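Omission of a single protein chain aside, the complex is shown with its protein chains in their original locations.
Now for chain A:
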Amino acid sequence: MLIFEQSKAGRRATAQAPLSKADISDIPEQFRRKQAAALPEVSEMQAVRHYTRLSQKNFSIDTHFYPLGSCTMKHNPRGSNELAMLPGFLSRHPEAPDDHSQGFLACMHDLQEILKEVAGMKEVSLSPAAGAQGEFAGVAMIKAYHDARGDTERNEILVPDAAHGTNPASAVMCGYKVREIPTGDDGDVDLEALREVVGPQTAGIMLTNPSTLGVFDRKIEAIAALVHEAGGLLYYDGANLNAILGKVRPGDMGFDVIHMNLHKTFSTPHGGGGPGAGPVGVSERLVPYLPVPMVAKDGDAFRWVFEEDCPDTIGRLSAFAGNAGILLRAYIYARMIGREGMARIAEYSTLNANYMNKLLQEAGFEAAYPDRRATHEFIITLRKQAKELGVNTMDFAKRLLDYGFHAPTTYFPLLVPECLLIEPTETEDKASLDGFIEAMKQIQQEAETDAEKVKGAPYTLPVRRLDDVRAARELDLRWTPAENA
């Protein structure tokens, strides 16, 4: 039932709004609203109960193992949330003067320093609001760099076929053409193919390493040399930073710019689809172009740095300073992990992934890259099941829900058929992993003996499989009061 369907005219949560209604008749009638907006009219209890019940229809990290590949669904420490929501932080107006903001600015400055270190970069700007905005910022900086040098013929960004969809979309938003680079059979970028297309038109390459295929590209130094020799720059998509934290740094691999998804690696909440945070770090040559605002330290005092201080900046990408509250959570998390804990994140997420990869293969599942080490995630392909049993990846995914597991990422990356991209993260214990493997074995058995059962899943959730075609053809995107009549 929708909240609108519980509405009754004249009812409302009275204590939550001003107790009287001020007169606004001094605003001329031509500007005023004629008919009240049809919002629900419910009591506080009704609203609380309705949204509490809705929450219970979700799978989440707090309730379920959620091995959604490429999304790093690890435990979100409650301390990060509580401390980021201290009244002093929540009530700070973004335009408050620096001398009323030293506590907040100190946190932001510290976080910049931590991210510089883990990325191996020269400077960091925290302002991008999500990974995709970080990508945009990164490519815009690459463009600004070439333009400043009068190197304006570079009109192409190279993107491997395994990349996230945001990569080509971000490059296009910056005015570039996208050229796709194939992946070799071993999962690494096809170096020969790259050599053929890199040239004076190359502005840069966007890479995720480890890639979305769950393997570390061993030829990264050769790739970097090839692109740099052609005058292009290297962009690092930090979606998979969790896999290498404290082990190897993008700056040391030769990258010029990186975005970091703090909602992944630094465990800020995914919130049902954001807010994220996508700070960017850059090598020396891109420092002038970083997005503002940033935080500088003069002696013991912290201050905002704006356009006036950075004449070549690509500018602001949001009205204020990005997702400040998310940045605070990331900072708190980073301080609890600490210097000695950073590498452990890579170690235990990699241990978990390799353990699952091995056991699933022993159970008869086909790994996409059986001869490679898994990183923090790995791919299983169910092409045999699809072909021989008529039970495809989506069927396995939906059946996993019945077994109490959120499904891994399905059908991505696009170049592995019938794939499941599985990322357990370091915060899951062995028993969770074993439980998932056991569920996969049972579903396999079901697929062999009663395929229809798997194809009809899920059975135990609030709804069964939904008609996506109908959703797109007969668009129903909002409740309308007429339904109530």
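In the analysis below, a contact is a pair of C-beta atoms (placed from the backbone, for glycine too) under 8 Å apart; a residue touches a chain by one contact, two chains touch by 3 or more; residues count from 1.
The rule is short, and it goes like this: contacts and distances are computed from a predicted model.
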item	value
Per UniProt, the name of the complex member that is left out, chosen from "Hydrogenase", "Ketosynthase chain-length factor", "Multisubunit sodium/proton antiporter MrpA subunit" or "Probable glycine dehydrogenase (decarboxylating) subunit 1"	"Probable glycine dehydrogenase (decarboxylating) subunit 1"
Sole residue of A:L68, A:L233 or A:V454 that reaches the chain not shown, by the stated touch rule	A:L68
